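These notes concern the structure reproduced below.
Only a single protein chain was left out; the remaining protein chains are all shown in position.
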Amino acid sequence: MDMLTFNADNGYLEAVVRGLKASLLRRNDYTNLAQCENLEDVRTILNSTDYAPWLQNEPAPLQTQALFDCLTERLVHDYRSVRSQAYAPLSTFLDYITYPYMIDNLVLLLMGVLRNRDLGEVLDKCHPLGLFEGMATLAVVTSPEELYREILVDTPLAPYFAECVSVHDLTEMNVEIIRNLLYKAYLADFYHLCVKRIGGTTGAVMASLISFEADRRVINITLNSLDTALRKDERVALFPRLPGGLDDEVVYRLGRADDLQAVALAMDLSGTYRALFQQAAEREDHSLEDQFLEHEMKLLREAFDVQFHYGVFYAYFRMREQEIRNLTWIGECITQKQYAHASRVVPIL
Amino acid sequence: MDGVVPVHCLWRWFLPDCLELFGDLFGQISPYWFAYVGVAFAIGLSVLGAAWGIFVTGSSLVGASIHAPRITSKNLVSVIFCEAVAIYGIIVAIVMATRIGYSAHAETDTVTKYGGYALFAAGLVVGLSNLFCGLSIGVTGSSCALADAQDATLFVKLLIVEIFASALGLFGVIAGIIISSKASLGGGGSNG
C-alpha cells in the first residue's frame, strides 16, 4: 500500500532527494579529483558540480577546512530544506537522522561542563545538524546536574538520557561510555520507529540499514576495547542489539573476546562480516573501517533501488556525509602532498 | 472484515435460501438504478484512478524536475496516460448513457432488466480496470520520472512499461463497450 499512498505526502520530497542523490560525485569524479595538484584544481572540478554556488565565495587559496565548512553548510542546507517540507511521519524520521549529531553535541557540552569551560564557546563547535531549540539556553549551565535537567526538559534525547544515565553517572562515567550508551538507545528507538511505527517498505529497508549500523558498532566496540580497561560486562552493555542483527552466538563470543583472533573467530560465524573481515585482512591499504564504509555504501545504494520509502532520506544524508569525508580526505591528501593516497576513498555511487 | 461480524454469518449468506433472498432483493431494484450506478462507477472509478495516478506521478515528477528540468516535458506523457484513463471512463460512460432510454413499462421488462445488469457490470468493468490502470500508470510513471532524472536513456524503456499499463485500461474499455452494446433500456441505443 505504500506504493499508492506514499506519494501523497512524500512523493515530491522523495523525488527531490533522488535528484540530490544524482548530484553526488561519482567514481570518475573521484579519479579526477585524485589527480589534482592543489586545492584550486579541486575547486575547478567541483565548480562543474552542484557545489559551485557553495564554493564561489571562498577566497582564492582554498583551505581544507574551508572546503569542509562549505560541504557541511551544503549538507545542512539540504537537510533543512527537506525537513521544512516534510509531513508528519517523515518529519519525525528526519529528526531521528539528526539525533546522532545531537548526541555528539551533548557529549561535547557535557565535557565542557565537566571541565568548567565556557559553554558559549563550546556551542560554537557543535555540529549545526545537532542543534535543537533551546540549545542556546544551555550556554548558561554551570553544573552537570543543571545540564542533565536541561537535557531532560529541552531535548528530544530526554528518553535516552533518562533510560541510560543518571545524574550521578554524568559525573562519574566516562563520557565516551555515555556516548555509546546513548547511541545504543538511539539505535533501538530508531529501529522501533522505522519497523514498528512506520513499517512497510520503510521498515524493511531501514531494518537492514540500522541493523548494519548496530552490528558495526558491536564489532567496533569489541575491537577498540580489546586493550583498554573496559570490563567485559561493560563492553556487552554497550552493544546495541537489534533483531535482524548479529546472531546471539556471535555477540556472545564478541563479548568474551580477548584478542583479535577471538574476534576473527567470532566473525567466522556470520556470513556478511566474515567476508568484510577477510577482505580487510587481505587488502593492504584497506582497514576494516573502509570495508564497513564500502559495505554501508552498498546498502545505501540498495536503499535507492526501492521506491516509496523513507530509507532514501537516510541513505542520502549518509551518502552526503561520506562524500564530505571523501572530499576532505582528498583535500588533506593534496595539501599534505600525499597524492598517492588521494584515490583511496570509498566511492559512493 | 472488521471482526464485528462473525465468520460463520458471512458463510450463511451463500446458503441457497439466503441466495434466493438476495435474488428477490435485486429483483425489486429498478434496472435504471443499476444502469446509472454502472455509469457512475465507470466515470467515477476511472477518474479516481486517473487522479490517483496523476498525483503519484505528478508529485514525483515535480520533485525530480527540480534537479533535472529536462524531464518535465517528456514525462508529461505519464500524466497524459493517466488523463487518458479518465477519458476512457468518459467515453464508456457516454456510450453507456446512450443505451438508456425511458419507457413507462420498462421496469418490468426483462430486456431492460438485462440492460440494467449489463450496464452495471460494464460500469464496474470499466471503472475498476481504469482505476487499477490509473494506479499502475501512476506508480510506473512516478518511477519513470525518477529514473529519467537519473539516466535519460531509461525513459524510452520505462515508457513501454507505461504503455503496457495503459493498455490494461483499454482492455476494460473494450470489454465494457462490448457488454454495454448488448444492453438497451427502454429502447435506448440503436439495438433497442
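Per-chain numbering from 1; labels A and B assigned in written order.
By our rule, a residue touches a chain if its C-beta (ideal position, glycine included) is under 8 Å from a C-beta of that chain, and two chains touch if they have at least 3 such contacts.
The rule we apply is simple: contacts and distances are computed from a predicted model.
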Chain not displayed: protein name in its UniProt record ("Cop9 signalosome complex subunit 1", "Subunit D", "DNA 3'-5' helicase" or "Glutamyl-tRNA(Gln) amidotransferase subunit B, mitochondrial"): "Subunit D"
Displayed chains contacted by the hidden chain, counting the whole assembly: A
Which residue of A:I45, A:M111 or A:A262 touches the chain not shown here: A:M111
Absent-chain contact - pick from A:R43, A:R216, A:R253 or A:H295: A:R216
Among A:T5, A:S225, A:Q279 or A:S343, residue touching the chain not depicted: A:S225
In chain A, positions touching the absent partner: 68, 72, 104, 107-108, 111-112, 115, 117, 122, 125, 127, 174-177, 179-180, 183, 216-217, 220-221, 223-225, 227-230, 238, 287-289, 293, 321, 325-326, 328-329, 332-333, 336, 338, 341
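The rule is short, and it goes like this: only the chains that are shown with their structure count from here on.
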Averaged-CA centre spacing for the pair chain B and chain A, given as whole angstrom: 47
Residue ranges of chain B in contact with chain A within the complex: 52, 55-56, 58-64, 66-68, 135, 138-139, 142-143, 145-146, 149-150
Complex interface listing, chain A residues touching chain B: 3-4, 7-8, 11-20, 22-23, 307
